[in-house]
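The full complex has more chains than appear here; those shown keep their coordinates.
Order of writing sets the chain letters: A and B. Residues in each chain are counted from 1.
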Amino acid sequence: MSGINAVTTNAPKGGVRYERVTVREDGPVGLSPIYTGICGTDRGMVLGHLDFSYNPDKQDFIVMGHESICRVTSADSKTGFREGDIVVPVVRRPGGCINCRTGRQDNCSDGKKHEAGITGMNGFMRESFTDSPEFLVKVKDPALARVGILTEPLKNVVKVFEVFETVSRRSIYFSEDSTYEGKNAYVIGTGAEGFLFSMMASEYGFNTSILNRHPIDENRLKICDAFGMDFVDSSKGIPDENVDLLIDTSGDPATLLNFIRRMNYNSIAVMFGTNGKAPPADFTGKDIDHIVERNISLVGSVDAAKVHYSRALSYLSRWNSMNAGALSSMITDEKKPSDVSVFTERNPESIKIALDWS
Amino acid sequence: MSGINAVTTNAPKGGVRYERVTVREDGPVGLSPIYTGICGTDRGMVLGHLDFSYNPDKQDFIVMGHESICRVTSADSKTGFREGDIVVPVVRRPGGCINCRTGRQDNCSDGKKHEAGITGMNGFMRESFTDSPEFLVKVKDPALARVGILTEPLKNVVKVFEVFETVSRRSIYFSEDSTYEGKNAYVIGTGAEGFLFSMMASEYGFNTSILNRHPIDENRLKICDAFGMDFVDSSKGIPDENVDLLIDTSGDPATLLNFIRRMNYNSIAVMFGTNGKAPPADFTGKDIDHIVERNISLVGSVDAAKVHYSRALSYLSRWNSMNAGALSSMITDEKKPSDVSVFTERNPESIKIALDWS
């Protein structure tokens, strides 16, 4: 039987299959995934909600998967990699714009980039594939062979904090002692991205709260404790304090606006989550007043560059050594790749579901 | 008869009087206004719409006026000023926060600053007053004795472009030839601030359009021509092009959101205008998608620092020498200070109304 096993969909129509596919490739590095992760984008594609996703040229399907940790199975000696190396492949591939041409396809200026497993390029949920070395990030810490699957979602967080550092230079943002101590960070959403944003805010020294509109489970509370974050059930009220850094992973207009009204002078709100189907909310003249009079910045941010994958690995390495149990418990479920029901069923206690390809 | 003539209101209740007042002061520099300007904030105070305005301590009134160009009438030799110097006084005065303590009260972190003629400090619409030299900006170009009244509104523009330069560093924003040529700037609103923002965008090299929801008069069109801006009557449709820099002086949620949907990758929207009474508009999930997926930044900006007053004077000087007629025609009306009807009546062809104190 020819071909290899892969998880596929037909973008943007949706559906999901575990099937044998044949895809021609000729990259100088051969790879096999160890784990691939599933996130909201994958679910959205399967449900046919992501209008912007599309199959690769001349294919009536796309191999899914952009979160992964892989093992090198073969490599030309000039690539800088060798068999057995553990790597994370970069998701977004450059087009021809000025940002793409400088390794910053995350800031693509014309939309002509591609994304593995999402837009016009086969993803990583398949027994084997090949790639070019410039798109592979080496994992040096062997302890990350499993939690390293969080590199891809964490790289988004690393970029957001780079954007935060750039934008916050418009005034003196830090506290009187040069640190972020005494500053409040609120992260909306208790999914994997919400937790990774919270961990980073905590790392920076913010008083960090992670919020959701309902109580959370014990596993999530344990992670909060381990990383020094507070959980706030916003359905029961929000503390009466100013927010200096707001990060939204929900994409919900009403939720976002509700917190923008709490934002402090010189504060920064990061819009990361998207949910095109969310109901609209009233944006008022008073909201504009609040943003103007307080010199507030709101920044959208998507994807990240190779440098952010590298730094994400450094953070994971440290968090893993400090709080191994807590970081590891972010991966709540391990499934077989053939178990495609995980794309459509949802357990509220799941944080990150990993498919085990080993 | 003791006291001096002044234009006053009772903040935040409103009303306006030209009356004799006595205000104790002891600054080392004596000043008399040549011209004072009127803007939307002044009108809002007179109408009692500005809840945040308040009288100085132990006064049941506040002298109005924050836009002005003044003549020094007396000065201690140690102040660096001397009789006859022309100056623009700084509006906002520092509180004790970290930004105020570094000369950047425009970025006040706790709201404890004061603003001449608006919040707790008497303004410049009075026959004479005194001030400290650190709050006076010298006007070196004698040709600016009249159009120099635009320094105060223009300083806001200068700060906004400083913020723009900081925030735009989050990606490569400029064009392939290192300039802003080929980039589109849209400025919403055809008041004085709208025009000053447009002139600056044009100065930076943007293809600049100034927009309103109705046709504009001949004087305004003449200014557009002189400074190379296009006028767009948005009620008749908007050009089908991406917006790289959006500046809103309307404070109207519907207008702002309408244009945010046109914003390009890596673009920046500046929120400057405020209008708390404006009707709300729908902020949708798709709007959030658009902002996130394109790495768009939205920044509120208020006031400016002394350094921006200085730079504003440089720009005025050049624009005045290049387009003296056009810049001068921004001041559409000259009135006597006693003619307080100008605060409540409105001529749609007015751009900037100046009170002549000489």
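In the analysis below, a residue touches a chain if its C-beta (ideal position, glycine included) is under 8 Å from a C-beta of that chain, and two chains touch if they have at least 3 such contacts.
Since the structure is predicted, the reported quantities are computational estimates derived from the model, not experimental observations.
Of the identical protein chains in this complex, 2 are displayed in place, while the full assembly in this structure file contains 4 copies of the same sequence.
The working rule: only the chains that are shown with their structure count from here on.
One copy, chain A, sits rotated relative to the other, chain B; on C-alpha atoms the angle is 180 degrees to the nearest 5.
In this assembly, the C-alpha centroid of chain A lies 41 Å from the C-alpha centroid of chain B. The touching residues of chain B, when paired with chain A in their complex, are 52, 98-99, 102, 104, 106-111, 162-163, 166-167, 169-172, 175-176, 251-253, 256-257, 264-266, 271-302.
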